[in-house]
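Only a single protein chain was left out; the remaining protein chains are all shown in position.
Labels run A, B, C and D following the written order; every chain starts at residue 1.
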């Protein structure tokens, strides 16, 4: 145990930090992009408040387009774009862009289905009060959808952790990559188990947090 | 074009078939397992019809446990289990088990959030009529949740296609693997573009189908 | 016109696994002289070259000579190899057969799914007389380039590190020695066919063209080629990986 | 027979604790129509939801036909629930199903034959007047139409006991009338026991045999319709009964013109109403009774009348007239006595 710790402690710690970096930064941007996209999808779809066939179809297609490409391929497909945006295509910095590009449409879809469950009548009530659409979106639609949004984001963040496991492909490290490269390639079985355990604990915590939040918000 | 076709035509065709096989079979089992799990989660959670702390916590933990493990690691982690179950761990047959193990908990979560949106009052009305819980689950809860379920399953199937991209690691092939190992690793750019295009078309079709279904079912 | 590399600080790309482990040893040695080596670990075989070509890396060490040559010509990259490192001898292993000649009609044969080892495996099968490859495909060979397959063997590309675990499901498979040893195989005894000694599959250290004579590169090669490293390879990999300098 | 014994229900939420029911005991006899009336928030819905155990009581127990529901297995509870229909205050329709499916599905789930189902759907849709909305979805219906679908769904089960929570509150008087007629007729024909909640006194008056008045989680008054009408004790009961009679008549009417003349409230129950009391009064005495406001409501098996009358005449005569009115069995209460007539009664 002691030996294991002194040999792998710092490696695992570094990987944990990398995972945290990748997940938090990528999630931040994914929500920043995905949430508005989800809102736009909901508003512009048929019978939505701002029904607009063209915007809806365009966005819908774009989102599907990106979501069609498995992350492992996307990672390389958008390399030039990544380089352009952040100046590098390797390391934690280089993997953030593909992670965001991969997760944002997923978040958008999850948001869309969460927002679609909000009662039309309530939205109408606020429209009737002459409240502007952005305010309705934030204070009514998103507010009412919070329980579903919490569950959706938990789902997205877990998917994101899965994607970071592939981050090793471009040298970004992280727990998933540690499990893969040490566990598989070097048969350091104990490292593999430890990292998987860490991942499980991480996800379990996130999910509990998400469930807890959803339950607290679901005040019906 | 002609040359490309004669060189890659059959390879791409084969990969497409493999993808279809993997996706349909894995999806079938994932839904077969995930849907009931989602139902159980919904029923046994706090304030559910069959509230049961232990079952809920147990299942919840199990699901998170599996979802914590990135597919690329899961694939090999459960190798012995796969072999036990289907007799082989390679090829399409060998990848189905990890795909199902990976997707079923995801489906369960998506189902859970879809089912949670069903109005408690309606369920109560059917309980008051003395209708048995299984019938209520099927004819009321699942029925009412169909629009959300359709969107959720579309999401799951797209995630599944993403996972099949890693199927190449156990020799199962498929479009994703083709794009990765030929397109990316071996720099056959045209193969990469073609397969990505195919994937896009595939996902676009699936999503349209899902949206269409959801819209038709959402009869409010 | 190229600015020489900083001799005190090098960024080196490797693939996860033996290359990484060896480089960790090198890093340890270099550190004694105050030379800082930053190791970038990759798990696929394209990015280390791209990153090197684009200046994200100063040096990489993960590929064998034929792969580098092929990669350079396909993508027109200005890369050059500066020194040899190690060889991972590859052999054909089988769970039940004791000789390649026992391989039967329609058998399932495993080979690594990554391009540096995949082509090599195919060439190994060719030299074992199991197949013939198309004229001139050389190190870019894939399973689609098999010209003749008299036994109608079914080839299946698998994750290199996992092939030993799946060997009992295959009739035979090409496995790198390092992965075989991890699973308790002894390459010299358990192989039913092994690469000839004069292997062209020597791994190399690559840099961008113009840096081949940099002081920094030379110092790096020196560290790599120390006996201490050779000794480490010998002990750690127990013959499954051989120093090739 | 429905019996509630000392049933209490407390809702516990993080911030507050609401005692929705406080030791309520109640008995509804077989074949009876039993009405519960009370103000908003009195606990009526909670009470009716406890009857079929949709809400579990905090204490007390519920018997249906002598079986204690709180002690039943889920299976047995389901069996009993099958014979208990319920109309919800919130409709509770399937959003994704048409009107037809909303009625047919529960029937199908209880195992009726296809033919039987389509017959019943037709029948009860016709009964609630929605035959032309068969293919509509709930979102395409008006509030009253949704309520009628919910009624049709509950009735189509042809239950032995019907629980109805404000089934007619979203309906216009004509539709209400027809639904009430229907309830009465199924009650008479099939002996169905009905427990209904309402805030409309005219619903109670039209069809109930007995009535309970709820206030703040308690039953504050209970009895047959006649008992409650003729001898209401609790102020809430009085308010409900008075709601059928224009409360503000007094303040609105220009009684001041004839100031000094007493304003009386005459109330009478039963068959008394066919005696031309007031006519008799004006014949016998030098008094002109001026009806300021009045109503005679037909109860299920009797009538209840209340008139607000100003007696115009001199003191002597008026006093005699009042005495005569009282002697006929009519209840007299003085609302406003002119100075000259103080202490008339």
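We take it that a contact is a pair of C-beta atoms (placed from the backbone, for glycine too) under 8 Å apart; a residue touches a chain by one contact, two chains touch by 3 or more.
No experiment lies behind these values; they were computed from the predicted model shown.
S.K.: Out of all the chains shown, which come into contact with the hidden one?
M.R.: Even though it is not drawn, that chain still touches A, D.
S.K.: Just to verify: which one of A:55, A:86 or A:122 makes contact with the chain not shown?
M.R.: Per the contact definition at the top, the residue touching the missing chain is A:122.
S.K.: I'm checking contacts with the chain that's been left out. Which of A:33, A:85, A:200 or A:217 qualifies?
M.R.: Going through A:33, A:85, A:200 or A:217 one by one, A:217 is the residue touching the chain not shown.
S.K.: Extract the touching residues of chain D with respect to the undisplayed chain.
M.R.: 11, 13, 15-16, 18, 37-41, 44-45, 89-90, 135-137, 140-145, 147-148, 166, 169-175, 177, 199-201, 239-240, 243, 246-249, 252-254, 257, 271, 273-276, 278-280, 282-283, 288-298, 303, 307, 312
S.K.: I need the residue numbers on chain A that touch the omitted chain, in ascending order.
M.R.: 119, 121-122, 124-133, 135, 139-140, 143-144, 146-147, 217-220
Keep in mind that, in the parts below, only the chains that are shown with their structure count from here on.
S.K.: List the centre-to-centre spacing of chain B and chain C in whole Å, with centres computed as mean CA coordinates.
M.R.: Spacing between the chain centres: roughly 36 Å.
S.K.: Listing for chain C: what residues touch at least two other chains?
M.R.: Residues 44, 46, 159, 162.
S.K.: Any chance you could list the residues of chain B touching two or more other chains?
M.R.: Residue numbers touching two or more other chains: 76, 147, 184, 218, 220.
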